[in-house]
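Only one protein chain is missing; all other protein chains are in place.
Now for subunit A:
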Amino acid sequence: MGMPKPTIFFPLLLLLHACFWYQVEGQVYPSQKVTIVGRQVSLKDIFSQIEAQTHYYFSYNPAEVDVNRTLDVRFRKAALQDVLNTVLKGTYAWKLDDRSINVWRAPLVMAPKPSPLEMPDTPKLIMGKVLDETVIIGYGTTTQRFNTGNVTTVKGNFIAGQSGTNVLMALQGRVPGMLITQTGGVPGMAMKVQIRGQNSLVNGTQPLFVVNGIPYNPILTGGLGSQIWGDKASAFNFINAEDVESIDVLKDADATAIYGSRGANGVVLITTRKGQPGKTQLTVNVSRGFGQTSRKVKLLNTQQYIAMRREAFLNDGVIPTERNATDLLKWDTSRYTDWQKELTGGTASVTNVQASASGGNKSIQYLLSGHYRQEGTVLPGKFGDTRGGAYFSTSGASANQRFKAAFSGSFLADKTTLPGIDFTSKIMLPPNAPPAYLEDGSLNYSWLNPYIALAGPLFDAYVKNVLGNASLQYRLLPGLVARTTLGYNWLSGHSQTILPLAMYAPPTRDSKTGSLHNYDYKAISRIIEPQLNYVYQAGALRLEMVLGGTIQGYNETRKNINGDGFKNDLLIRDISYADTVYSKTEGASYRYAALFGRAGLNWKNRYLLNLSLRRDGSSRFGPRKQYATFAAAGAGWIFSEEPFMCHLRRVLSFGKLRLSYGTTGNDQIGDYQYLDQYSNVDGTYQGVVGLQPSRLFNADFAWELTQKSEAGLELGFLKDRLLFTASHFIYRSSNQLVAYPLPDITGAGSIIGNLPAVIRNAGWEFVLTARQFRTKTFEWASSFNISFGRNKLVYYPDPTIAIPGTSGFVEGKPLSQLYVATAMGVDPATGAYLFADANNHPVPAEDAVESLSVNSYPVFFGGWQNSLRIGRFELEVLLQFTKQTGINTTFDPSVMPGYPQNQYAVVLSRWQKPGDITDRQRYTQSPGLKEGYKKAIMSDLGYENASFIRCRYLEAAWLLPKGMQQRLHLHDSRVYIQAQNLFTLTSYKGLDPETQSRTAIPPLRVLSAGLKISL
């Protein structure tokens, strides 16, 4: 049953249509329609049939054009241009010259570019996108159809809306295998990113981030000294999400081996927008919204709190005195303050303005954009984050298209003001605590009033981020292009933390002094990558090759200058008024050089083979081990193109099987580990700060290696309306870099060395994408992904040798697995916790055995995304879900119920009198039960189900009516409302199942409304 070839060509046609766009653009289209039907018709015959049906004639060089080539055609009243594009396919180009259709051998087509003329008013699928859209891979592009590796692309349409201030947020729930965890709801806080599990025993496992070809350090090391940001503040806070065109996440060996020593944990490529030829477009997007803490916890009210305190004293047989029970005897026991509402219940306003202009013609394109964003916090006081920036991108080409140049640059300035502490840690204050302000409006210093934090410490930071990159390319010969890309990133920050005298009660200020902490940060990353690209096509064989080199450098300095002894708060920001000044400078420096190459073979569009190789040199390793080679092979078989699959094609429109295997490395161990470094001792001797050797010279440690193997099956059903992808991966990571203990006679406790431990990460990832309906007024597309991962320490050499940071690892078990005690409720007689011993008998904490395993790594996680359009109404919903066990934060790790600190309301079920059967110990205000309480936290009670389903993002938009848009010369203009973290379904009892923290603000629920206008 012969399937007419042109229908098979349909997807290819689309692709070619896109490729040829630049060539046919600007020329007059032949308007006639032709009908040609036949099997194995020669090109010559097709030409003559066209000549017969139209008034055009063909002219070509017979030596160049093989007119005897035959093919099956079925065109009925088809536009001539489509017919020509189809039958000439990739091999030939054509041009209309008056009545002559000139045909010549086409210059080889580079990777296809997305069509600039896509229907602007239809929702685009963000993931599992159509098979032939561009996918960006290392040093090149491909399409999902022909890709032999595993790459997930997230397109820009919803990146900005979903990400808020941090562009990585846009990936949450959208990329299978990628686990992104927020640590809190204040802009700039650290983001934990892990792709496909923990590949390293003790070292970093963050992926390599590349922004427009520039490796980008995701961490603002030291967080400019802010306690809230923490040591690992996210540097992605300083990239404007609106300027991002796409984010591609590379996972398997085939995709990442070209990044060699840095590819083991995956690679995230971020590409910014570029101008497109066509009419000048002006877009303005304004939105305003409000953020609030998304979840609250139920705490004791004053009545319950006072009862708890009294019961605690009663239980302990202690008489409350003014000294040990200030809250009961000195404070008003009827007063009630909801500290949660007071300290974290505020509203953060969010204002966002973006404007961009773009346009250009065939030889030059440009895009300019500017943005401003202001975001408050839910904390009391005027804190927040204000940023603004500009971005531009230009690209141009010589008239003959042989030379091309592109340049883009962005600048972002950010000002953040934050309190010294996260007020969330203060919501557990006694609910009957005295008022924060006295009647005269002044701060109440008579107790540890959290509002004193509004006086100090105060943190404010100024961060500037400059990214620039240029790309020059020249076509040397048909198919051979020389290219060089250059990139530069300059991220600098300056912060001041002040501890003014205002923090102290006025009468005590004479004996106090103020302090200032200045923090300067500078990171510079630069890269040059010369490349040669070669494309060769002969018949059904297509060969693409890339050969290139990388020279990269990264420098970071962190300078702390602290001043003490300020006598006047007005002068506290000027270090010259300090009594004593002390400083510390730290830094990092990294050099990297590599040669890389890749060859991709495509035969008959059915058989794909991709080989990549990289020789890497890194300054992180000692002179003897600086170089290593990484390689990978990927193969694909598009079996749906095989003749024997013909009869299934109505149902199975696409089928591909892919396999890849290769090695990648990990070098996240910090710089200078090989040097016999000296560092300052902690104090002075004879008034001088001495030096001591801090490390031994060590030239013999090398990369951690990860061998990745992957098999994937990709299926398209019903003309690719339904796409299904299943991937199975097995990673084996060895050569683990650890601080290997040395005998003390060497003078050092340890040395970095490669431990032959083996970690195995294996998992399944499934993606189902559907474009179920598509009519003129109704459209629904949906994409679902889910990932399962398992981690196992396959081999661990000698558990008797204590390697720092590796305690608790058990061969054959996941790295994230802990062994905890089994709680057996509280002793009905005494109200103290009991735990199981080896024979499962209830015993006190000292005799408990820790044999119960708890694994905090998610069992599975994923996301479900829906795009819906009804008429002029659009809806985009993203649900994110995770099944996991998390920390039970209802246990305060430092304070037991009964102490003068509020508690979660769950403590109400405590033991009260002999005979009570419960799982909460009795109230107490003395340390007698401390051991049992600590053990309870380290038992199964300390963990709970932290699974959740969260509505990460929702956007509802109404497109302005066509007539109105036309009258106002608008297009693609809309009003919309957006919601981030709209709701979370979970049984988790703490503040947030994602952050699992008692002391950090949970991710905010932000609702905003906006207007987007395009001219």
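Here, a contact is a pair of C-beta atoms (placed from the backbone, for glycine too) under 8 Å apart; a residue touches a chain by one contact, two chains touch by 3 or more; residues count from 1.
Keep in mind that, in the parts below, contacts and distances are computed from a predicted model.
For the chain of the complex excluded from view, the name given in UniProt is "Starch-binding associating with outer membrane" [choices: "MoaD/ThiS family protein", "Starch-binding associating with outer membrane", "Metallophosphoesterase" or "Aminomethyltransferase"]. Contact with the chain that does not appear here is found for just one residue of A:403, A:697, A:778 or A:958, A:697. The chain that is not drawn here is touched, among residues A:677, A:999 or A:1014, by A:677.
Considering the whole complex, the residue from A:314, A:397, A:482 or A:543 that touches the absent chain is A:482.
Checked against the hidden chain, the listed residues A:37, A:329, A:801 or A:859 yield one contact partner: A:801.
Across A:593, A:895, A:975 or A:1009, the single residue that touches the chain missing here is A:593.
Along subunit A, the points of touch with the absent chain fall at residues 474, 476, 482, 484, 530, 532, 549, 551, 557, 584-587, 589-593, 595, 617-619, 626, 671-672, 675-694, 696-698, 741-749, 751, 800-802.
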